[in-house]
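Have a look at the structure below, then the notes.
Only one protein chain is missing from this complex, and each of the others stays in its spot.
Note that the chains are named A, B and C in the order they appear, and that numbering of residues resets to 1 at the start of each chain.
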Amino acid sequence: MASSTLGDTKIEELVKMPLKEPVLVQGLPGLGYVGKVAVDYFIEKLKPKKIAELYSSFLLFPDGNLGINISEDGTYSLPKYELYAYNEREPNAIFLTGDAQPSVTGQYEVASLVLDYVQQSGVKMVFTMGGYGTRTSNDVGAVYAVVGDQAIGDRLKKLGARLAKGGAVTGAAGVILGIARQRGLQCAGLLGATTGVYPDLEAARAVIQMLTSLVGMPVELKALDSEIEDMRKKMEKFRRSEAEEPREGEEKTSEEDKGRYIT
Amino acid sequence: MASSTLGDTKIEELVKMPLKEPVLVQGLPGLGYVGKVAVDYFIEKLKPKKIAELYSSFLLFPDGNLGINISEDGTYSLPKYELYAYNEREPNAIFLTGDAQPSVTGQYEVASLVLDYVQQSGVKMVFTMGGYGTRTSNDVGAVYAVVGDQAIGDRLKKLGARLAKGGAVTGAAGVILGIARQRGLQCAGLLGATTGVYPDLEAARAVIQMLTSLVGMPVELKALDSEIEDMRKKMEKFRRSEAEEPREGEEKTSEEDKGRYIT
Amino acid sequence: MASSTLGDTKIEELVKMPLKEPVLVQGLPGLGYVGKVAVDYFIEKLKPKKIAELYSSFLLFPDGNLGINISEDGTYSLPKYELYAYNEREPNAIFLTGDAQPSVTGQYEVASLVLDYVQQSGVKMVFTMGGYGTRTSNDVGAVYAVVGDQAIGDRLKKLGARLAKGGAVTGAAGVILGIARQRGLQCAGLLGATTGVYPDLEAARAVIQMLTSLVGMPVELKALDSEIEDMRKKMEKFRRSEAEEPREGEEKTSEEDKGRYIT
Partner (left out) sequence: MASSTLGDTKIEELVKMPLKEPVLVQGLPGLGYVGKVAVDYFIEKLKPKKIAELYSSFLLFPDGNLGINISEDGTYSLPKYELYAYNEREPNAIFLTGDAQPSVTGQYEVASLVLDYVQQSGVKMVFTMGGYGTRTSNDVGAVYAVVGDQAIGDRLKKLGARLAKGGAVTGAAGVILGIARQRGLQCAGLLGATTGVYPDLEAARAVIQMLTSLVGMPVELKALDSEIEDMRKKMEKFRRSEAEEPREGEEKTSEEDKGRYIT
């Protein structure tokens, strides 16, 4: 079991899996939670094997603090990235999910270490999934793409994606695309238009569908809508319980959470 | 006398003490001052020997500045952690107290160096004590626990602790638990419910009692309440003198302190 | 092709060009965009060859985030400095342009690496171009100079520049001048008075003219005004289209941009 370290950031490999030119698919918490919902759906459906965890002093909570996340059974863990590998069919894939984004200071270090690690497994293509801020709900369902080269841009346009024209992709989704392109990897960012609702399942669905079409991922598309319908119901139930025990409503969320934070 | 250094952080060992698998008990300034009051009570009652001090450029004042603390006699010192060791009975223990928390940037470095040091002395169990924010004073006296594994969780539940279900432990109490668990140490955080009164002696008492029951620490529980009653009186006196010479009242505290800060 | 690295900052050399004691001319985004407009004009007119790119984890967006810039065709790249070399006539020159400034933490590292690199090519003089905040539009057209020694100050005064008397030059323009002077290079900062209009073409023109006079740069001055007139028209057109599709107006800019940022 190899382990890689860069500065304060460390990848601990749990299992070595033979992989044939896997694609890297990253989804992290961000706008509308689009990327994370999407990658977690792939992980749920394809049941890839967890191969590694990344820990870093740069993985902060959204409030800028460091600490541990508590599970429902009272156990806890440091914020982390998890890498899952899938090699049952082609293309092989490594899915990267996580419960935090690195601080600005750590974005390069964390993205560089992830790429160091997955390139050892033969990764030559990098996809990040995320949200694309829009103000009209008309746009929902649309996927905006940023691409490392025009060939992949053309393929995405044929599948219905719109190429982003200007602007910026900030955060972990942008930084890993930037560094990966510099390293000569093929890259694309698939960004579901979202008004920022949290989590935006419509936007995540659009991104999942786009990526599945692009790389031929064997995800059963038929099951997709009912899956999402289930998630939506869970969410509604979750929201309702919040409403009764008013704990994570709009304004109140942060205050409440602060109150519950333990120091 | 060994000394350990990591980055800008340094532990200076004052005396070498033979210890038999001591438990580490950490209490630092934080919510309601619960952790610090509790650890200082153990130190007062058990009279452990100071074995080491930790200094770090990351130990900041609450206002984010660096500097020195002035004692009542005009002498001063840099903010520091102090480690005290107890080996008269079993379990042996190392108590970690301090007058500051590390900045976010330094949390990993400081916690890692503390663990490096205490693991050399054979520490296999880590306890942190702190406060658990609650809004109802009904909850006061309750101890919430976060645990590294379910076995210790079960033991704590039998002793009356409630397992925290979700949320986060931020700051030094959380980070050392997170890293210690990764290193394979047994861990628990004991968090006294507090409305944030400062210092919250009720919450500290509940945490002290829980830890004493859990590890069989030979603290005279009979003396506990009168001790706390004394502390309470001192506090009231302290508060009264503040009221007369209005210096650390709610809003005014920070302003006053700023005025008194010397630059 | 040599590459230089310092901390998280890296210069990738694209082509090796023979240069004879070139002057370094730096213009980066800043007040009124004066420096960047000016250097980009030199690059447009003299058609120097791109010799190197600098990447750094310290090149942040103005909002303090890291990420990638998206081009009009959907491709993207990390924020970067670009270095262009000109050796057709004397003086030879290296032009430094970029789409971001380093964070405070990275200013020394980035400026030091730039100087390491250009000194290898024989640079002995460093010019930075920028804006000089003024509140009266009467001042527009004036060039304020800060100088490494009085000899160059005297030459600039003869050409009509005013020497700045006190104050500070902050950011990348100031830091590279400061370090270059410490290294014994000849230095001057040419700062066009600007009320901060964005981009301030008048201020940029004044700076271009001053530098051209000072070092005898073979830029066709006749063409300058019509060039700027064109740029002005483009800007007006750009502003008008903004007005119709209200996207980058005063207050709205930042909000809009935020909305478009992808995470």
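Just so it is clear, a contact is a pair of C-beta atoms (placed from the backbone, for glycine too) under 8 Å apart; a residue touches a chain by one contact, two chains touch by 3 or more.
All of these numbers come straight from a predicted model, not from anything done at the bench.
One chain is not displayed; in the complete assembly it touches the shown chains B, C. Residues 8, 55, 57, 60-61, 63-78, 105, 257-263 of chain B touch the missing chain (whole complex, contact as defined above).
Residue positions on chain C in contact with the hidden chain: 30-31, 104-105, 107-109, 130-135, 144-150, 153, 163-171, 173-175, 177-179, 181-182, 189, 191, in rising order.
We take it that only the chains that are shown with their structure count from here on.
Shared contacts of chain B and chain C, meaning chains that touch the two of them, come down to A.
Every chain gets a centre from its CA atoms, and the centre nearest the mean of all protein CA atoms is that of A.
After Cα superposition, the angle needed to carry chain A onto chain B is 90 degrees, rounded to a multiple of 5. Residue numbering at the chain A/chain C interface overlaps only partly, since under half of the positions present are found in both copies. If each chain is reduced to the centroid of its CA atoms, chain B and chain C end up 52 Å from each other. One finds 37 Å separating the Cα centroids of chain A and chain C. The residues of chain A that reach two or more other chains are 105, listed in rising order.
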